[in-house]
Structures are given as structure tokens and as C-alpha cells.
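Note that one protein chain is taken out, while the other chains of the complex remain in position.
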Amino acid sequence: MSHDVSSQLLNLACGLFLLTALGVLWRRQVSALVSLLTLQGALLTTIAVLLAAEHHSAAALAVAAGIGILKAGIVPWMLRRVHRLVPDARETRPLVNISASILAAAGLTLLGYAAARPLVAAASSASGRATPVGLAVVLIGFFLAATRQRAISQIIGVLLIDNGIAAVAFLATGGVPLVVELGVSADLALAVLVLQILTNRLHATFGSTDLDELRELHD
Amino acid sequence: MRPTVALYAPAAAPFLAAAFAAVLAWRTAAWASVLAAAATLGSGIALAAHTAHGSTLTSGFLRADALTAYLLIAVGAVATIACWAGVSHLRDELTADATAVGAARRYLVLVQLFLGCMCLAVLADNLGLLWVAVEATTIVTAFLVGHRRTRESVEAAWKYVVLCSVGIAIAFLGTVCVYAAAVATGAHGVTALNWTYLHAHAAELDPDLIRLAAGLVLLGFGTKAGLAPMHSWLPDAHSQAPAPVSALMSGVLLSVAFYAILRYKTMTDIALGPDYTRTLLLIAALASLAVAALLLIAQRDYKRLLAYSSIEHMGLVALGTAVGGRLALASVLLHILGHGLAKAVAFCSAGKILHTVRSPHIDAVRGLASRTPGLAAHFGLAIAALLGMPPFALFSSELGIARAGWAGGLGWAVAAAFVLVLVAFTAVARHTAAMLLGEQPGSPSTGGEPASTAGGGQGWLPLAVGLAAAVALGIWLGPLQRILDAAALIAGGS
Amino acid sequence: MNPIAAGLAATTGLAMCASVAAIGTPSRWRARVVGVLTAVSGTAGVAAGIAAVTGIGWRAELPGVLPLAGLTLDADALSGWFLVIVGAVTTVVGIYTIGYAGGDGRGPGSGTSLTVLPVFTAAMALVPVAGSVPTLLAVWELMAVASLLLVLTEHRHRAAVRSAGVWYAAMTQAGFVALLVGLLWLAAATGSVSFAGIRSAAGHLPAAVTGAVFLLCLAGFASKAGAVPLHPWLPRAHAEAPSHVSMLMSAAMVKLGVYGILRVGFDLLGGGPRWWWLVVAALGALSALYGIMQAAVAGDLKRLLAFSTSENIGLILLGIGFTGVLAHAGNTLAAGLAMTAVLLHTVNHAAFKTLLFAGAGSVVRATGTRHLDQLGGLVRPMPVTTAFVATGALAAAALPPGNGFVSEWLLLQAFLHPGQGADTALTIAAPLAVAVVALTTGVAVVTFVKAVGTGFLARPRSDCAARAVESPASMLTAMGVAAAGCVALAVVPALATPALTRVLAGLQLGGTPVNREVLGLHLAGTAASVRPLWLAVGIVAVTGTVAVTARSLGRARRRAIAWDCGDGPLTARMEYTATSFAEPLQRVFDDVLAPERDIDVTHDTESAYHVAAIRYHQQIPDRIENRLYRPVVDTVAAVGTRARALASGSVHRYLAYMLVALVVVLVAGVIR
Partner (left out) sequence: MTPWLVAVAQAALLALAAPLVVGVTRAVPARLAGRAGGRIAQPWRDLCKQLRKQPTSPADASMFFVAAPAVMMATSLIVAATGPFIAATSLFGGADLIVVVGLLLLGTVALALAGLDTGTAFGGMGASRAMVIAALVEPTLLLAVFALSFRVGSTDLSRIVAAGATEPARVFTPASLLAAAALAIATLAETGRIPVDNPATHLELTMVHEAMVLEYSGRDLALVEWAAALRLSILLGLLANLFAPWGVATSLDPMWLAVGAAVFIGKVCGLAALLSAGEVWTAKLRLFRVPELLAGSFFLGLLAVLASAILA
């Protein structure tokens, strides 16, 4: 695979990566969201693999494989289980309507591009130029978490943030060290697990996973 | 003890105790947890003896200098009190059938894992590992917050996990930025995130990138440290967790998260100059103090009251850190320890009040000093300590922060901060007076029987020890002075 | 060993022993042990103070104590003067405690209360010898927290104690913050935390800095001193605290506020521009007038005494203000005179207020009530207490031959000599000050006639007053010591002149212009003199002669029924009460006091023209408090209630906070 093709592929993957994030913001069906997240996980894996290939690094390849298993495999699987267990959450309920969300996402993407300039400047390789994509996804994920009522969509928001950060890590530096990545991944998996259990408990105690119900604790 | 043993012991002992807790009877396991906490304290002291002269111990991913040792002492001391008080807490819960034996076991396991993660975070040489350990505390404590499985506690747990995960994720983004900057200086792999390396090469790091990283790290770890405006999870989680866990979370988890900020700051100060982080910290400090003061005024729940007081104290810690310099940082570190001890006692006695009165509302607690004088004395003294009254340690540390602030040209910020502290003081004093003073309410039906006065002497001893320590530290530091100076020197960036 | 050091060590050491003993001894012996140890500790304090006043300085540093700052002690003559006051009051209170707290081991006799009491006295003894900013702040705050705990002693018995405690806590902390900011600013500006360092560097500071520092310190110290309008805590705390604590607070603690103003204003900042002192004088005038007006209409004996404290502090501040103004005008003579008056009045007030609060404590202990309208007739069951209270009242009303008279005489003399070429402000201020002092004294006389006349004379107005019995010997002894102090200060104030000279020299005011005549005071450079001893002897001798002569002319006295208008025996309900006694005066000051009156007329059921009962209810609110503090408290409470919306419980809102913070940080990262 030539360098050009590789970088073209990388750009393509990054573009799609951002698009999937926007898609998550746009779609209402939870099942569609999970599919989009799976796709995003796969795209992230692609980016990791492409970069690993570029650096000819076996360790990076292993990290990429791990990422793939976790983000395109385990995490979506867990989400689907939540979705099955909590049947009332077919649709997300946005607090901000979809068009406004997209508009906000556009603004956040711009901010991501602006803010990522030091990262782009510092990155050694051409792939660094795609870093802003990751940052934009982080912000979009954050926005999603802040504006969706269902518990599961908030989990998806957290996962988007995580994907975005992983993308930044890969694009800007070729991936954080293996040990760190292992720890981070384990933490992520556990966090999702915890959230899954908590979603079940929410459903059991509140009878729904509507986060607006969570207003017992306030001042 | 060989130094290396002391390096591994604090992280290992709790995990070992956790393993024990999974198999032993709850009572034995509870005492084992006290032992583990004491071991942490002991190894902290051992490390302190070794590093007080400025030397550093490194082994694998772990590393200890005076700052680490000091933090370990703080963690160990607070954990010892919290675990010790936890014994009687668990017994009360079990006798009142509020907790099943299985839940008690799970509780003990999780507390030890929590403690272990905190020690690991403090000892980590690698910034990645530091992050992993801090995030792990969130995961471990999630179930501790939701321990009671009521609507409120599940809600609190959800908010806790979501808000902290998002926050800590931002810190990871910051860590990635630092990594990128380190890679740009030619480092590879794990080394690039090693504290030792980063500190040595701080001057070469790309300032623009570090500027971005500094903001993100502050935001991220600031979430865990309970700084406004990322503090929202804190009152919910602290008010719902079992009392000893609240004590640990409020007393040391916040400080451990802040420790990460301290570490990063020494590096960013070299790479970037102190102005940027100082501005951010000042904003966070004043925002935290303002939020705490405002929400304390009309507070209705005494555990939330304590939680907001934690936010207030983290605001002061942030203020001191923003000021910088040896005096300010020594004050900050003393503040961390003093606050940990006082908050542990306050939360543990609040737990006993909850157990006695069975209501978290301030309005439900009346005439405590005539009903249960011992409990009222401990709670009242802990509050006095938290309000920064002499001879408790927090008086000295707040005075030190204020002094350093004026001397450092941040007099306006100190003045503003202490006006906010005054508002908080008045609010807390008013609520506490309402709870403690006055005649016992006429009908005992409101609060039920004073349920067994929470277990006699054994229940009080850890709290009394905590208060005594807080007083002692307010009068005379003794041998702790050396390690405090050394730690302040390191936190100040040398 | 330096005698000051020895004395201080003894004071603090004995106080700590007392504190520990309070925990360790059984309740039967507790009050005795603590009382004796406290009294001895106070005496040691007096000794240390006297040693310091003689001019031998002492300085010590204990870097290990008080983490991060270290303890610096520095005693000079000024320290000594106030140390004597604190020590003497402590001695009296110690003796008084033996009887006062020696009941059933509850309330003032409880272990907590008796443990904290010596801590309070020790902290007070350390305030005047604090030699650095952190030391002063630490002992100051320790004093505040200890006194707060003591104020709360009787919280189980009265709901008002809690409110008093909260007010006191809030205001004392506000004062502390003002001091903290002011003194740390000063320390930062001079680059030194020790008083010695500040003193030497303060001369080069910009006027704006010293002015702001002075105002902040003034606010802090004056609020502790109970000056109007920073006073609302004082009538509450003094009234609700057990009486031995009221004695300590009113006689000793508020004086330390005065000490602070002297130390910072004259010593550390070395005088200052005229406006500082005009502010102080204005504060003093306001305190004096408002304090005595409120005292005059107060029905609660301890509230009356508390507001009288505000009044006396007002007179002291007036003197301090004039000292500053006169010193600024270069009139050292009159400035020294004013400061002499100030220093003497601090001691005098300490002496008679100790005595009066001790008397009030005895009354409360004997009758269980503080309200003058329910007292009366105590002169028969409690003759000794009545005599002592009358002695104190004589002094407090500044009547000759009381000790209060001497200092007020000096104060008026100071106003009389604004000096040649005095500027307009001083020329106008001096006569106004005379008017303030004159009016204050006039109303003070009414106040104390009311206190003694309605509280102790005639018939008891309630059962509790009728059942009163005389206090135990220790309390009477304590009052006797205080009364002896009052008498000594009244007849031989001239003995203090050597000490005064040294204190004034320390404050850079030259020496005292008061010459010691043969047992009298003669003012250097002016023609005025007064001979308190002659005056006292003269009054007593002539009164005796008149009485004896008159008796020798006629027959023996006979008891008779008082004129009852022919309408059956007189009852206590026909007596004038404290409220009715003060009513005409209250009418005079109606516009200032704005009392709230309420008259309920109940008519007979059979005829609307027949009145069955009339109920008169009156309350005199503290208007300054209502106008100044109530809005602030209300606003803060409203803001606090509104602010609850910040934590609405919505996780989305919380995430939004974080998102905004993140966006801000990212934008800040981009823009520079």
C-alpha cells in the first residue's frame, strides 16, 4: 500500500468518523445509534490499523486489534443488551431539537478545529492534520450527553467522547503507549459495564430510564 | 522496612485486604481493612523518612518523592480513621438490618479497592497510570455511592459515574496532548508519559500544546477534585454514599485528584510560565467558593452541607495553588491533611446522626447536644475544625494561604475568597447551631429512640483520634514539618 | 528569667492546668479547682502586666508552635497595661466562678464550660503580647471561638442563646476577616509579619494603603469592642452568656478591641492623617449616644449593662479619636491628656463592669430572671450584693466619687484644650464632643438609677424576686475585690501616672501631662486639677456630719405605712417598674428609638363601655440593626434560596456547565 493511498484512506476514515458522530446526533432510533457507534468503532480501528501500518509497529497493530475488539465488539454488544433489557427506550428524546443540535455541532466542530491547532502543529506526520476530527467528536459527544434524555443515549455520548479522544491520540501521536492504552481500555469497559448495571437499576427503581426523572437530589 | 517495600506496600496492602474481605467474615475483614489503611499510613511515614531530604525512589511504574509520601500519609491517616469508624458503622447497619452481610462484604472489598486505587494514583510515575488509577476510583466507588440502592443513591451513582467519566475523559485528552508534546521532543512509548522524563524536559515542550493540555487537565482532574463548575456530582454522591465512604471521598479522593493537578502544574509552570494555570485556578477557586457559599445558605441536608463545605475547601486549596510559592504550597498541603481529618470525622459523625435520627434533613435534627452529647461534641468540633477555627490545623493553613496570597500580589483574590468563606461560615454555623443547640424536642416520636447511641466507646475512639490529630497539627507539626517543607518544595516545582 | 516571661508562662500554664483539671475532677470539686487555678492564673497575668508596664521589654519566638507561621511574643508597656486589665478581671472571675458555677455541675458548672473558660482567659492574656500578625490573628480567633463556646453554655434553657451564638459567630468572624485582610495587607506591603518589622517599614507606605489597612483593622477591632453600628452581637451575647462570661467579655475582651486600635493606629502605623481619627471619634460619639439610649430603655438588666458597654467603648473611642486628631495638630499636651483619659477609662470600665456583671449574675442566680420589671426589693435579702452593685452603678454613672468620674473628667479636659491655631474641624469637633459626653453622662445617670432603683429597692415585684437569697461567700468575695478595685481607682488614680507615662511614650505621644500631686491629679500646662481622694473623703465626712447632727437634734426614726391614698395596702403592682421609669426618657428619644407599642383593651362582655383588662406591650427594637443588618441578612437569604436553582438535580444541566467550561478553556487555549 503506497503512502498516498494510505493517507487518502486515513482521510476518508477520519471524514467518516466525524460523519458517524453527526449521524448519532441526527438519528433518533436507539438501535440506529448503536449501529452508528459500532461503525464508528470500526472506523477508529481502521485509523489505528492504517497508522500502525504506516509506522510498521507491531505493538500499535496489537493496540489497534484490541481497540477493534473493544469498540466495535464488546461495547456495542453491551449497549445492545441494555437496549434489550430496557425496552421503553426505543427513541432518544432530545432536549434540544435536531436541527439546532446539528447547528451546535457545526459550531463545536469549528471550535475543535481551532483548538486543535497546537496538536496539528506539533504532530510529526501528515496524519496529524486530521486530529481536529477527534476533538470535534469529543465536543459532539459531550453535547450529546448534555442534551439527550435517555440513559442509553448518555452512555453513547460518553462513548463518543472516548472515541474522539482515542482518535486524537492515534492521529496526533500514533497512539498512547500500550500499557496506558490497556489501562484506559479496561477502565472504559468497566465504566460502560457500571453504566449498564446502573441503567438496569434505574429502570428497576424508577420504572424508566428517562434521566429527567432523576431529580430527587437537588438543593 | 526496605524503601522499595514501602513503595509497593501502600498499593498492595489494600488490594490484599480486598482479597481477604472477599473470603473472610465481615468483622475480621473490617479489622483487616483498618490494618491495611494503617499499613498505608505506615509506609507513607517510612517513605517520608526516606524522601524528606529530597531524594526520590523509583521502581517500575511507581515512584515516590516527598510530595508522594506526604499525600500517602494524608491518605493513610484519613483512611485509617474512616475504616476504623467503618467497623462500628457496619455493625450498626447490620444490627439495624439496613445492610445484608453480602452487601457488607462487597462494601469492604470495594472500599479497599478504592483505597488501593488512590494509593496507586499517588504513587504512579506515569501520567497515564495516574489517569487510569483516578478513573478506576470512579468505577470502584460507583457502587459504594449506590450502596443503599434507594432511588436517591442510584440517582447519585448515575450522576457520579456520568459526570466523572466525562470529566476524567477530558483529563485524558489533556494527557494525550502532553504525550503529543513529549513525543515531539523525541520521547517514545511509556517514557514519554513518565513524570521523571516530563519534568526533566519540561522546558522543551511545545508551549501551545501544553497550554491546551493544562486547561484540559485542570478541567478533567478538577471534576474529580470537585472544583466548580464541574462540581455538580459531588453533593449528590457524598450525601448518598455510606458515611465512611463519604469520609474517604471527601477527605482524600478530592485531594488525590488535586494532587494530579499539582503534578501537572509543576510541569506546565516550567513549560508555559505560571500565569495561565494561575488564572484558570483562580477562576475555579473563586467559582468553587462562590458556589459553596451560595448553596450553603439555604441548605437543608446536613450531608450535602458537608459536601459543599468540601467544595469550599477545594476552592481554598485551588487558591493556594494558584498563588504558588513555598508558603502557599505548604499551606495547601497542610490544608489537605487537616481537611481530610476533619471531614472524615464530620462525615462519620454525620453518619451516626443519620443512624440516630433517620433523616438527612437539618430540620429533623434538633437539640442534639442534649440528646447525645458525645455525638454532638464530635460533630460540632469537626465542624469547628472545618470552619477554620484555631487550634485546628485548618486555621494555620488558611492563614498561610491568605498570607502567601497577599505576599504574592493576589490580595484581591484572597479578600474576595475570605468574604465568600465568611458567608459559608455563617451559613454552616447557623445550620449547625440549629442542629446541636436547644432543648431536646418534646416528643421523642420524631426521631425515634436514640438508637443505642451508636455503639459506645469503640465508635468514638477513631473520631476522637481524628480530632486530636487535627488539633495537634494546628499547634505543632513536629517531625511532619520536614516532610511538609520538602513536599512543598517539590510541588513548587523544584 | 524575665519576669514578664515568667508571669506569662504561669498564666498560660495555670490556665491549661485548670482546663485539664476541669475534665479530670468530679463535678463536686470542679468549679472550686478551676476557679482557684483561674484566679491564680489571672494574678500571674497581673504580675506579668505590671512587669511589662515598668518598661522592661520582652520578646520571644517559638517557631515550632503555630505551623507555617510560628508564635512571636512581644511585650511592651502598652501590652502590659492591657495584660493587667485581663489578668485582674480573670482573677475576679476565677473567684466568682467558685460559687457561681459550683451548683449541680450543669450549665456554667458543666465540664465543657469550665474547660473552655481558662482557654478563653489564656487567649485573652496572649492577645496583647502577640508580636506578629499571624500570632495576633491566631490568639484573637482562639479568644473568639472560646468565648463563643462559653456564650452557648445555657443553650438548653433559652432559645435566645442560639440566636445570640449565631449572631456572635457571624459578626466576630466578619470582624476577623476584616482584620485578616487588613493586617495581611499591611504585612505584605511592609514585607514583614512581625510587629517590629512592620513598625519600621510602615512609614514608607502609600497613604491609600495605610488608610485602607487602618479602616479594615478599625472595622475588625471596633466590632469586637462593640462600637455602634458594629454592635448587634454584643447585647445578645452579653445578655445570654452566663454572667462570669459576660464579665470576661465585657470587662476584658472588648478592651482588646481598643488595644488593637491603639496598637495598629498609633504603634504600627505611627499615627496617620486626621480623617482616620475623625472617623474613630465619630464612631465613638455614635456608640456613646446610641449605646446609652438603648441602655436607658432596656428592661433586661444584662442587656442594659451590655449597651452600657457600647457607651463606654464609645467614650473611649471618642478619646482615641481626639488623641489622633490632637497629635496630628501637634498638640502633644492635649493628645497625651486624651490618651491618659482613654487608658484610665479602659481600666475603670473594666473594674466597674466586672462588678456590675457580677452583681447581675448574683441576681440572676438568686431570682432566675434578668428582667428589672420582675425584680425589686433585693436590698433586704441581698444587702451586700446591693451595696456592691450600687458602688458599681455610681462609677458607671460617672458620678463623683466613683472611678468613672475621674476618667470622664480627664476626657472633658482634653476637649477643652484644642490648642492655639487649631483647625476648623477640631474647633468644631471639640465642643461637639463635650456635648456628647455631657449628654451621655446625663442619660447614664438615669440608666443606673433605674437599674439600682427598680432592680434592688422597694418591694419585690415577683415571687422569684421575693425568694431571693444572698450569694455564696466566694461570689461576694469576688465582688468585694472588684469593688475594692473601683474604690482604689476612684481615690488614688494618680498612682498610675508612671505607668501611663511609659505607655504614652510607647505610643509616641510623649508622656502623660498628668502630674501626680499629693493624691490628686494636676494637669501640666493647664490650671485644672482634681483631688478624688479629698472629694471622696469630703462627701463621706460631710454626709456623716450632717446625718449625725440632724439625728442629735431630734427623736428616733419610726416605721410607718407609706401613703396609699387611703386605698388599702400598697402592693407591688402599684410600684413604678423599669419600663414606666424609662418611659418619659423614651418619649424624649421617640424619634431615635421608634418603640413598637401595643395596647390591647379587653371589654367586658356585658358592656362595651366597661373595660375588663388593658394589656400594654412594648418593644424597643434596635433600629440600627434593623436598617443596616436586616436587609443584608434578607438579601443573602434570598440569594441563597435563588441559588438553589444552580443544583436543580438535572444531570443535563450539570453536563452543560462542564461543556461551557470546556468550551471556555478551549477558546482560552486558542486566543492569547
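A few points about this structure:
Each chain carries a letter (A, B and C) given by its place in the written order, and its residues are counted from 1.
Everything that follows uses one rule, which is that a contact is a pair of C-beta atoms (placed from the backbone, for glycine too) under 8 Å apart; a residue touches a chain by one contact, two chains touch by 3 or more.
Just so it is clear, the structure is predicted and the values come from calculations on it, not from any experiment.
Contacts of the undisplayed chain with the visible chains, over the whole complex, involve C. Touch with the chain that is not drawn comes from one residue among C:20, C:60, C:384 or C:412, which is C:412. Here the missing chain is touched by one residue of C:23, C:542, C:592 or C:645, and it is C:542.
Checked against the full complex, the candidates C:441, C:497 or C:650 give a single residue touching the omitted chain, namely C:441. From the options C:20, C:282, C:458 or C:487, the residue with contact to the unseen chain in the full assembly is C:458. Chain C meets the missing chain through residues 377, 379-380, 397-400, 405, 408-409, 412-413, 416-418, 424, 427-428, 430-432, 434-435, 438-439, 441-443, 445-446, 449-450, 452-454, 457-459, 520, 526-531, 534-535, 538-539, 542-547, 550-551, 553-564, 570, 572, 574-576, 580-585, 587-588.
Keep this in mind: only the chains that are shown with their structure count from here on.
Taken together, the touching pairs cover every possible pairing of the chains. Chain B has the C-alpha centroid lying closest to the overall centroid of all protein C-alpha atoms shown. In this structure, the chain pairs B-C and A-C differ in their number of contacting C-beta pairs, and the larger number is found at B-C.
Among the remaining chains, C is positioned farthest from chain A, on the basis of C-alpha centroids. With centres defined as mean CA coordinates, chain B is found 31 Å away from chain A.
Distance from the chain B centre to the chain C centre is 42 Å, each centre being the mean of its Cα atoms. Spacing of chain A relative to chain C, judged by their CA centroids, is 68 angstrom.
Listed for chain A are residues 115, 117-118, 142, 145, 154, 211, 214, 216-217, 219, each touching two or more other chains. Residues of chain B in contact with two or more other chains: 158-159, 162, 166, 170, 211-212, 235, 295, 298. Interface residues of chain A facing chain B in the complex, by the touch rule stated above, are 115, 117-119, 121-124, 135, 138, 142, 145, 151, 154, 157-158, 161-162, 165, 168-169, 172-174, 176-180, 183-184, 186-187, 190-191, 194-195, 198, 201-202, 205-206, 211, 214, 216-217, 219. Residues of chain B that touch chain A in their complex: 61, 126, 128-129, 131-132, 135-136, 138-139, 142-143, 146, 149-152, 154-159, 161-162, 165-166, 169-170, 172-173, 175-177, 179-181, 183-184, 189-190, 192-193, 206, 208-209, 211-212, 235-236, 239-240, 295, 298-300, 304. Residue ranges of chain B in contact with chain C, taken from their complex: 158-159, 162-163, 166-167, 170, 211-212, 215-216, 218-219, 223, 229-230, 232-233, 235, 280, 291, 294-298, 327, 330-331, 334, 367, 369-370, 377, 384, 389-391, 393, 395-397, 399-400, 402-403, 405-407, 411, 414-415, 418-419, 421-423, 425-427, 429-430, 433-434, 437-439, 473-478, 481.
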